[in-house]
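Every protein chain but one is kept in place in this view of the complex.
Letters A, B and C name the chains as they come in the text, with residue numbers starting at 1 for each one.
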Amino acid sequence: MRLILDDEQQQLSATVHKVLADHAPATRVREVMTSDVGEDTDLWRRLSSELGVAGLVVPERFGGSGAGHVERCVVAEELGAALTPVPFFASAVLAVDTLLGLGDDEACAEFLPTVVSGESVAAVAMATADGMWGAKPLPVQAESTGDGWQLTGTAPYVLSGMLADVLLVYARTPDGTGVFAVRPDASGMTRVAARTLDPTRRIARLDFAAAPARRLGTGDAGELRRSVGELAAIALAAEQVGGMRRVLDMTVDYAKVRVQFGRAIGSYQAVKHTCADMYSDTEQAISALRYAAWAADHDRDALPGAAALAQLYIGPSYFRAAANAVQLHGGIGYTWEHDAHLYYKRAKSSELLFGGARQARERLAGLLDLPGGS
Amino acid sequence: MRLILDDEQQQLSATVHKVLADHAPATRVREVMTSDVGEDTDLWRRLSSELGVAGLVVPERFGGSGAGHVERCVVAEELGAALTPVPFFASAVLAVDTLLGLGDDEACAEFLPTVVSGESVAAVAMATADGMWGAKPLPVQAESTGDGWQLTGTAPYVLSGMLADVLLVYARTPDGTGVFAVRPDASGMTRVAARTLDPTRRIARLDFAAAPARRLGTGDAGELRRSVGELAAIALAAEQVGGMRRVLDMTVDYAKVRVQFGRAIGSYQAVKHTCADMYSDTEQAISALRYAAWAADHDRDALPGAAALAQLYIGPSYFRAAANAVQLHGGIGYTWEHDAHLYYKRAKSSELLFGGARQARERLAGLLDLPGGS
Amino acid sequence: MAAAGESAEQFRARVRAWLAAQATGLTGSGSDDVVEQAKRFQAALYDAGFAGISWPAEYGGQGKDATLQQVFNEEASGYELPTSPFMIGMGMCGPTLVDLGTPEQKTRHLRPLLRGEEIWCQLFSEPGAGSDVASLQTKAVADGDGWLLNGQKVWTSNAQWADFGAVLARTNTDVPKHKGITMFIVDMRAPGVEVRPLRDMTGKSPFNEVYFDDVRLPGNAVIGAVDAGWQAAVTMLGHERVSIGSSARRRYDPLASQNLVELAAELDTGTEPDVRAGLVDLYAAERVLSLFNTRLQQEADAGKAPGARGSVSKLAGALLLWRAVEVAGSVAGPRAIAWDPEDEGDQLAVAINGTPASSIAGGTNQIQRGIIGERILGLPKEPQVDRDVPFRELRVGTQTSG
Partner (left out) sequence: MAAAGESAEQFRARVRAWLAAQATGLTGSGSDDVVEQAKRFQAALYDAGFAGISWPAEYGGQGKDATLQQVFNEEASGYELPTSPFMIGMGMCGPTLVDLGTPEQKTRHLRPLLRGEEIWCQLFSEPGAGSDVASLQTKAVADGDGWLLNGQKVWTSNAQWADFGAVLARTNTDVPKHKGITMFIVDMRAPGVEVRPLRDMTGKSPFNEVYFDDVRLPGNAVIGAVDAGWQAAVTMLGHERVSIGSSARRRYDPLASQNLVELAAELDTGTEPDVRAGLVDLYAAERVLSLFNTRLQQEADAGKAPGARGSVSKLAGALLLWRAVEVAGSVAGPRAIAWDPEDEGDQLAVAINGTPASSIAGGTNQIQRGIIGERILGLPKEPQVDRDVPFRELRVGTQTSG
């Protein structure tokens, strides 16, 4: 296994970092997050078309670069570090992985090139009613009509669901799980913007009442949904690691200049040792992430365990780091004007997405061969 | 509810403290714990006959003072603080509570006076095979013979079981749980001294093969066993609180005199803040203990919740405090010669006795009316 | 009206009956006329004999035992009372005036406060003086028989509607920082006082920045003695910690275990092992802390002053909230982070987002641990690099002082 980045990967990281620093500083993030749309569509087109960030795991024949998951994670790290409000997760992770996994070349050829170029945004509905991504029944039911399918039900927790030009919906069918494409103007579909704890990530609910839909691929997509969930957990872990690194840096920088009682607060053990724990957590989180990304590219047998490991370890670590960042900034860190709260909210929201620690723990318990469980 | 001690209770505490300081300092504790018997029988007779520590909850007609559970907890606190290896827990807690709860005046009149005076030591077998004190079947079966009863099975985790002059055994009978008295020289009974993590508390296993036994009381003692377990949890909490106070004091004292890098280590936040957390935990533990002791005397309806609360909160707190005490003493705290390790071991052992956090948590879950559970 | 010779249980019954009649259906937030509502309610409390229960009777209090205040608080914890505009005045400024005020100050200020006529705020913190309050840079310069006040304060709750404030200002820069501070009463309506709302991380504005530009203070505005303001501040902060620490977890706090138990039942997550364990442990921690607070109160009633032990309440209360945030996440799952517009997810989200405040405001957890370590346990202080340095030569915040 390889847990360090090569020169090219480091270069990619530096490039994305610079573009985000130039075009999506915190002031811009705040502007976008308080807008109606809540996502920076211009920047997304630029990142997709100029840097190819949406096509890193997409083969060249569908417009991508075929680089790999390690590369996609490198990008996710930078996006997570800058809290960039773009539909990366929906379009370049969930939708891309779903389309690629379907084994439906026609669908890939139809959707992927514009998703990769950023011309279109795709979102994916795959959560159960209680917001888990696990084994419970899907909340949307597909029924075959003469010339196609109709969807009925309510799909919660659809990332970038309001913005998307195409919605990919995992639904129950008489022959197992199916994936369906729905256009945003489909009759019988309503999109409702959710209110969110985290202002930098938009989420929607989709209501279907006999909405016409097109089935993609053939056969049961239950396994696909599971592996898409695993890859999503890894991409999320990358965002989280990026956020951890950033809050650690912010906090250490502040601890060097803020003076109380006649000396920099970073000289106090209560601050210094907390920073050391944040560093220790972050370094370990990076290692878990690199392993999971490597497994996604090179060891699919290890993928379920690696994804669950990353999710279980990194989710709570990021929140702890972000909470410590607020704490060590003191009062200023608690204000709206300071960026610390944006990381705090992102960290909490990321910790509870995709089934959270509970689901990851159950999966690892299965891999460890522990008895019991639900 | 009353959570503070009155003058008389404080006086009792000071008296016991002084006697233990004079007659059972750490050097004596070490001497006893490495002896074969492992308990200080002389001291126990003295504490019982001169200070009446074994009869605090026993009515005067059976030789006790009828003071109450708050008083018994005051004594337990001091014994826990000094790690005094005497059969207090077996004789003055488990056996006394069992005898008093049976409603068998004859048995009380027979056994209690000598138990209270310290002339005899009683031990109680009540744990299940897995060392829990909960709902699973008792490991000893009683069968009625023509003129009495016979016990068969193996009773683990009998505190002071090797030393006891009389063994009280909770066993299955055709009509529910019964309590049986067995003499140490009974045919068919073997006592095996367990090896223990904690050198200051002796534990035995009792093997019964058709051992003759005398039934005490009438009716099902299942409820009695439960309430004896609750009172035991409270007495244990008192010992634990005593230990917490002592390790906190030891650690603070050391932190004031030990110099590293040119100043007392207590001036470093890493040490000072840990001591502050120990203090905060200890003060809260004292409060939980006082409430539970008060409930034992004055509010039996609140007793199950108060006992579980004390057990759940105090067990891990004491171990954390004892572990921090070793840590803050550094290398010297890790040596056999220093007393810190004796508290560490007592804390771990106490945390896992009487069903530990798992059982306490289940009981509180029931009281909170949470669904599920085993 | 206070009944003479009333027992604690009679008092409790009277409180309970009064609250049931007067406080049912009230809310402490969200209303535009929050101040008017608070003033009406405080006046009603006063009329009923429940304002300043342990304050001296000669200045409008009830002159009773502090236990009875505790009884009142216990009964009130089931209600969402509209008292927040008076919390600083009742919990901190008033008690400090009781301790340190001149008879004239007490007569002028205590009764109007108790009657709900005047709102107070506390003006200690500054951008450069957070944990290190004594490094404050706001200055009061003698001017005739009074003073001229200049500087900036921050995190000032209630400043937007306050009539008076207790302000710390530097009156001597030639001595070490603790020795040149004075506490004053400042009229918040006086010329030169400007109040600007400050948004917190939940998006609300519960506090303000306050600017003083040549604000004139009369000579009798000094609380305690000139240059002895640090001692006055310690007195007030002691009241603050008790006030924060002993405030019961409120019935309507979405992070209280009871509410999370109900949420788990509603969302059907109560059978999950992590939820069960989390809820039980949270309940236990809440209950144990509340027992500690009761014990502290009983000791105080028995004549043993709580001293710095209010810091334990405050610290433990703040740590408890972090545990509650974790449990809330396991109870609600993704429903804590996204909810339909018509749902009530906001309350839980705002509570989660507001949690850091408890570990920062009123003295950070780190500061509380230092207080416990030094004042209760007697552990030695750290080397104090600023102790003997005249204030004018000190570095403070991220700036130079002076």
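Quick note on the criterion: a residue touches a chain if its C-beta (ideal position, glycine included) is under 8 Å from a C-beta of that chain, and two chains touch if they have at least 3 such contacts.
Keep in mind it's a predicted model, so treat the numbers as computed, not measured.
Under the touch definition stated at the start, the shown chains contacted by the missing one in the entire complex are A, B, C. The omitted chain makes contact with just one of the residues B:Val37, B:Ala210 or B:Val259: B:Val259.
Residue in contact with the omitted chain (choice from B:Leu43, B:Val140, B:Ile203 or B:Leu216): B:Ile203.
Annotation for subunit A: contacts to the undisplayed chain at residues 1-4, 252, 255-256, 263-264, 266-269, 271-273, 275-277, 279-280, 283-288, 290-291, 309, 312-313, 361, 364-365, 368-373. Although one chain is not displayed, subunit C still touches it through residues 273-274, 276-277, 382-383, 385. In the full complex, subunit B contacts the hidden chain through residues 127, 130-132, 156-157, 192-198, 203, 205, 257-263, 268, 270-271, 323, 326-327, 330-338, 340-341, 344-345, 348-349, 351-353, 356-358, 361.
Keep in mind that, in the parts below, only the chains that are shown with their structure count from here on.
Between the Cα centres of subunit A and subunit C there is a gap of 40 Å. For subunit C, residues that reach two or more other chains under the stated contact definition are 272, 366, 369, 382. Across the assembly, subunit A contributes 268, 270 as residues in contact with two or more other chains.
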